[in-house]
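Would you mind keeping the following structure in view while I ask a few things?
Heads up, one of the protein chains got dropped from this complex, but the rest are sitting where they should.
Take a look at chain A:
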Amino acid sequence: MDGTKQDTPEAPRGAAGGRTLLRVEGVTKSFPGVRALDGMRLDLRHGEALALVGENGAGKSTLMKLLTGIHTPDSGSFFLDGEPLHVTGPRHARELGIGIIHQEFNLMPDLTVAQNVFIGREPRKAGFLLDHRALNSRAQELIDRLELPLDPRRTVASLTVAQQQMVEIAKALSHDPRVLIMDEPTAALNDAEVRALHQLIRRFLRPETGVVYISHRMEELTSLCDRVTVIRDGRYVETLRTDQVSTREVIARMVGRELDTGAGPQNVRQDRETLLSVSGLSTKALLDDVTFELREGEILGFAGLMGAGRTEVARALVGADPVTSGTVTLRGRRVRISNPADAARHRIGYLSEDRKQLGLLVEDGVDTNVALSSLDERFASFGFVRDRAIRSRAEELVAALRIRTPSVGQTVKNLSGGNQQKVVIAKWLVKECDVLIFDEPTRGIDVGAKEEIYRLLNELAQQGKSLIVISSELPEVLRMAHRVLVMAEGRITGELAAHEATQEQVMHYATLRPGAPTAPSAAHDSTRPSTPKAGK
């Protein structure tokens, strides 16, 4: 307990067994093209809340999927109380006493709280009739025991995000787990809600239970957890005592290097013309008076927490979602963009964070995908598709972007994440877009391939393309962007020049909470920082 290093890889195994609730040892898991976990290890002690931190893609989700039996490890083992643990599926995991709360809720919005909590094990009468009264009273007992402000009869859809989170927790705790694993449970919660959640976790902790708490919000970790395990690129890095280490040190270990912003573009490019300006963009659901400018050849970063509204800005800008107000000016001329086809005509391309669902036709070939945006204007004569032209253009781009594929006819679902992303980029290059909006450009992409994507994006900017890069990975934004806009609750709360921006500054703006969650528009202006002057 005297140093920062609690456990070294040589930590005694047998002896620790008695003190270890959950132990992960040498676990390796590979997917085609990606080694997600590589000799991963972790020790959760009895009665402890252990923080688990790592960048996106470090392997946290894969670890959770192994613990719930969704995937099986290639090698390595798990121990619960010293006993080897073989999980065959989510149900089995629950029976073994492992409860998992995923970042994305697994709730049925039209069912009630009680129905969600007891889904699959509803109390019955006479063997087959649902016993609604017993269902609700059992749910009420559970809610009372956990001291949650929930009504078991309300439908989940009518609850706030924080309350939905509570339903997930109630559901997990109703199985009386010994180990509770929580993935980013506070990403969408405000400070008061976070405190309530932490109290709930402390009440759950007993000598025979433990919590693995995955989070990006460093300041939370110190208040809840005594120890933090850092993982990086699928490997165990270190376990540290939270009272003996600074946030900065934890981040440095997460990232594994001093943030190499030197490689990124430092010049702010004051000289360049403004290409796109967005003014007063608002949507019914979230966005509130979003105003910014984008210069030629600029990479503009958008940072913020989950739900801050960054993706919504992109979708509203390209007309994928309806807006209530706002104007878009392109090269000094007002343009009307009411659907993505309009945006594409104005040479604005949106590269979604969800490549497989929203970016690609995964069942089709590289060539088909590359041509999709430009089919009618570049690859057709009199309505007939010129397949040969498509193939040769696709081949050019495969070479130029170094897309690794056996042929341009290859079905894109067989490509790795990085190569799939390049196919999406190729599609918009064929369209000759001037503005490219990248939403999480390296999500699900291997570390090595990430570097290649970064380089590609830099090249595009140097060629004069204007890029908007939305990313939840701060190092990525700070490294790539010339300028960073930070969003919180649908507003732009800060603007930073990338060369002077730090993670702490970004986090400061990202966690500004302009209003009470129940009255989003009322209290805003008092606490709102000065309106960012877009583009200066």
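As a working rule, contacts are C-beta pairs under 8 Å (C-beta built on N, C-alpha and C of every residue); 3 or more make two chains touch, one makes a residue touch a chain; residues count from 1.
The working rule: contacts and distances are computed from a predicted model.
Visitor: Can you tell which of "ABC transporter permease", "PadR family transcriptional regulator", "ATP synthase epsilon chain" or "Cytochrome ubiquinol oxidase subunit I" UniProt lists for the chain that's not drawn?
Guide: "ABC transporter permease"
Visitor: Can you work out which residue in A:Val161, A:Leu358, A:Ala389 or A:Leu512 touches the chain that's missing from view?
Guide: Touching the chain that is not displayed is residue A:Leu358.
Visitor: Considering the whole complex, which of A:Ala192, A:Met306 or A:Ala400 touches the chain not shown?
Guide: A:Met306
Visitor: Quick one: say which of A:Arg23, A:Lys65, A:Arg393 or A:Arg479 touches the chain that got left out.
Guide: Reading the full complex, the residue touching the unseen chain is A:Lys65.
Visitor: Specify the residue from the set A:Lys431, A:Lys450 or A:Lys465 that touches the hidden chain.
Guide: A:Lys431
Visitor: Contact with the hidden chain only, please: which chain A residues?
Guide: Chain A touches the missing chain through residues 31-34, 36, 56-62, 65, 71, 103-104, 183-184, 187, 216, 305-308, 310-311, 318, 320, 339-341, 343-345, 349-350, 352-353, 356-365, 368, 372-373, 375-376, 380, 383-385, 404-411, 413-419, 427, 431, 440, 443-444, 472.
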